[in-house]
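This is the structure I want to talk about, given as structure tokens.
Shown here: the complex without one of its protein chains, the others still in place.
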Amino acid sequence: MTGLLYALASLGAFALVAGIVLAIAQKVFHIEGDPMVDKLDALLPQTQCGQCGYPGCKPYATAVACGEADVNHCVPGGERTMLQIADLMGVEPKDLEAEPVAPMLAFVREDECIGCTLCIKACPVDAIIGAPKQYHTVIADHCTGCTLCVEPCPVDCIDMLMKPELIEHWSWPLPDTKRAQLGHERREQHAGHG
Amino acid sequence: MPLIMLSSPHAHGGDSIRMIMLTVILALLPAAGVSVYLFGWMAVLLIVTCMLSALVTEALCLKWMGRPVSTLLDNSAALTGLFLALTLPAATPWWMAVLGSVFAIVLGKQLYGGLGYNIFNPALSARVILLISFPLNMTTWIIPMSAHMGAMEPALNLYDFSTCATLFFGGPAALQLGFDAISMASPLGYIKTEATLGVPVADALNAYHYSYLDAFLGFEAGSIGETSALALLIGGIFLLARHSITWHIPFTYIVTVLVLAGLFNALNPDQFAPPLFHFFAGGLILCAFFMATDPVSSPVTPMGQVVFGIGCGVITWSIRTWGGYPEGAMFAVLLMNCAVPLIDHYFRPRVYGHQRRSES
Amino acid sequence: MTEIALILLSSVLVNNFVLTKFLGICPFLGTSSKVETAVGMSFAVMFVMTVASTVSWLVQQYVLIPLELEYLQTIFFILIIAALVQFIEMMIHKTSPVLYQGLGIFLPLITTNCAVLGVAILNVQQEQTFLTSALYGFGAAVGFALVLILFAGLRERIEVAPVPTLFKGSPLALITAGMMSLAFMGFSGLVKF
Partner (left out) sequence: MPAMVRKLAQRLGMLQHSFVGGVHPNMHKLTADMVIEDVELAPMFVLPMKQHIGEICSPMVNVGDKVLRGQKIARSEGYLSVPVHAPTSGRVVKIEEHAIPHPSGMGLPSIFIESDGDDLSDQSIAPISDWINTDPTLLRERARMCGLAGLGGAVFPTFIKLVQDKRFPIETVVLNGIECEPYLTNDHRLMCEQSDAILEGMAIIRHMVGAASGIIAIEDNKPDAAQKMQQALDARDDMDGVSVVVLPTRYPQGSEKQLIYTLTGREVPAGKLPMHIGVLCQNVGTTKALRDAVVLGKPLTERIVTVSGDALPNPANLRVRIGTPVRTLFARQGLDDFSDIQIVHGGPMMGERLKHPDFPVVKSSTGLLVMSRPAMGAAHKVEQPCIRCGHCSEACPISLVPNLLADQCRSDQFEKAAQYDLFDCIECGACSYVCPSNIPLVHYFRYGKGQLALQRREQAFAEASRKRSEARDARIARENAEKAARRSQVRQTHAPKVETPKVDVPKTDADKAVGETAESKSVESKE
């Protein structure tokens, strides 16, 4: 009987000590918020397009950080962003939900624009300028291609155009290792990529 | 308009994997020749069996994995087979040789993705698997045909094909012999046994009738390809001259062993064998020039190779001196193989225009 | 002095917990996909193992034996380890959120790392002194860290190799661990302990 008492007492005492130590540690190592959110947010393309189902990039980052959202919802980020997020979160990569799209650019056909400012209100990054009753125009360098301005336009004068390819931004594709580099060239002409 | 991108340079020096492998095979020919001289048909049978089974295994693996079987022509499988054969004792039965070759190609190489991706030296990993699986066979050394030492006379005429074939395919039992009757201890093994009995090194060497000249020429017991320091050094110098290997690994490896052995031998000559003995003994030269320098499983940077060589040397000498196994060279190379990715990472050369190696 | 060196050598190389005692295989495989993670895990395990082996020795000597409660050994030791793991978990979460994220479930699972409990119990079984048990714990942890980091380096290299699909990931990792274990057998007999 005393043995059991000793056992319980010592175990209890020991657990208490450990508990107190941990409680102090909890205070010392307390952290505000989740530092992962900022790290995740930095990986996202910041288009604020909402295609992930969250109102913006930061909300999506928050959702991923606390495990609510999967890593594969960011459409404009494409596969690379997904892989980076998965890597940071230490989870297995997943297939993308949507097909990757080429980078786009919004363009206002100015002669059709009625100056309603609806697109200006919709743009999450202030990339459209213009005043009421005047033509609006898209600052190409600021446009993220999120398409949020297309829907509100009452006269459908906004086009999404392919982002023009600049020779300065051209980069070498990965070498194709599966071929004899010169011998098969002609056969693969039609299938090749720039 | 052709669309495939070809980047500069539009010129090539003409080196090829096939030639590199062929050079190493050529460099091993002197050692193989000595092995045939010492162990007669046993050596021939062993080398042919290992090379053939390595080639067949490689071909099957390539076929199963849907890769071009023509890859076989890069000579790497043949080289692995030859390497393995040269590290085996002459009395290895055929099935062990085949098993070893299969291990080398499958476990050592193809599972990792084939040539260029293996982490461990394929031949050595197979050799170690065999050593641990069949310790008796792998430490039984047939008396060679030209062991000029003491009363040891070859128990078998190894130049007689039928005797060798019987031994190779049937084992000693087929000749109504025990292993003891045809075998002798290797110098390393003998020293180790005597050391545990407390016999001073010099006395043990005398009792063994040890001769440095024999060891240099290769007239002693051991794996078929490792005995002759002379033949191996010729091959090694050929490789150095052909620029197939650089001096870093062999030099630092051997020097480390010599320095350690020399230091400890000076401290206590009774307990520690002299450096020259270590130099000639066992597989040190074979490992230093051929196994440790296997490009795939060794570091690429010069500094990394120096570190690799030193590591191999320390481990080889430690195992020989204090370990349970008489020979540590194989283990040393395998152990250092584990560290190659880290060595590669931490011992990169200083890049032009940078103060020191960039932060890792 | 020699004894200290021998204990360390023995526990790091000859009787390596992972490769010759086959303890702690779970984190060995789980946290070795990246060198950075492996290094973090190594430090966590080193801390937990060293402290756990000393504290458990103290508990064994001054609590369990006087009170004749040796039968509670496992519970006590696990309690110690669990508390330590909780502590280190909070610490890592604070200092390195990325490492925390990278270690994931394996951080709390150090609790169930049999190498940690193993070293504590072996200390008791081998009747080590306070100093040697601390050394033994530390050595075992260094051995664990050594092979974990080496292994992580190897896996990073395997990761980019065209491994046959059948063997991708864990199968080849296990084969590689086996080969490492074979290589480590070369150390057997190096130290008679």
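As written, the chains take the letters A, B and C, and residue 1 is the first residue of each chain.
Note that a contact is a pair of C-beta atoms (placed from the backbone, for glycine too) under 8 Å apart; a residue touches a chain by one contact, two chains touch by 3 or more.
Computed from a predicted structure; not experimentally measured.
Colleague: Using the touch definition from the header, name the shown chains in contact with the chain that isn't displayed.
Modeller: For the complete complex, the undisplayed chain touches A, B, C.
Colleague: Extract the touching residues of chain C with respect to the undisplayed chain.
Modeller: Listed in rising order, the touching residues are 159-160, 162.
Colleague: Where does chain B touch the missing chain, residue by residue?
Modeller: Those residues of chain B that touch the unshown chain are 1-3, 5-17, 19-20, 74, 76, 113-117, 246-247, 295-296, 298, 300-302, 344, 348-355, 358-360.
Colleague: What does the interface between chain A and the hidden chain look like in terms of residue numbers?
Modeller: 41-42, 44-48, 55-57, 59, 80, 117, 120-121, 124-127, 129-132, 142, 144, 165, 167, 169-175, 177, 179-183, 194
Simple rule for what comes next: only the chains that are shown with their structure count from here on.
Colleague: So what's the Cα centroid distance for chain A and chain B, whole Å?
Modeller: One centre to the other, that is 53 Å.
Colleague: Averaging only over C-alpha atoms, locate the centres of chain A and chain C and give their separation in whole Å.
Modeller: That pair's centroid distance is 38 Å.
Colleague: Taking each residue of chain A in turn, which ones touch at least two of the other chains?
Modeller: If we look for residues of chain A contacting two or more partner chains, we find none.
Colleague: Applying the document's contact rule, which stretches of chain B touch chain C when the two form their complex?
Modeller: 65, 107, 110-114, 117, 119-120, 125, 128-129, 132, 315, 318-319, 322-325, 328, 330-332, 334-335, 337-342, 345
Colleague: Which of the residues in chain C end up touching chain A in this complex?
Modeller: These residues of chain C touch chain A: 37, 59, 63, 67-69, 72, 75-76, 79-80, 82-83, 86-87, 90-91, 93-94, 97-98, 101-104.
Colleague: Please output the residues of chain A touching chain B within their complex, sorted ascending.
Modeller: Against chain B, the touching part of chain A is residues 172-173, 175-176, 179, 181-182, 185-186, 188-189, 192-194.
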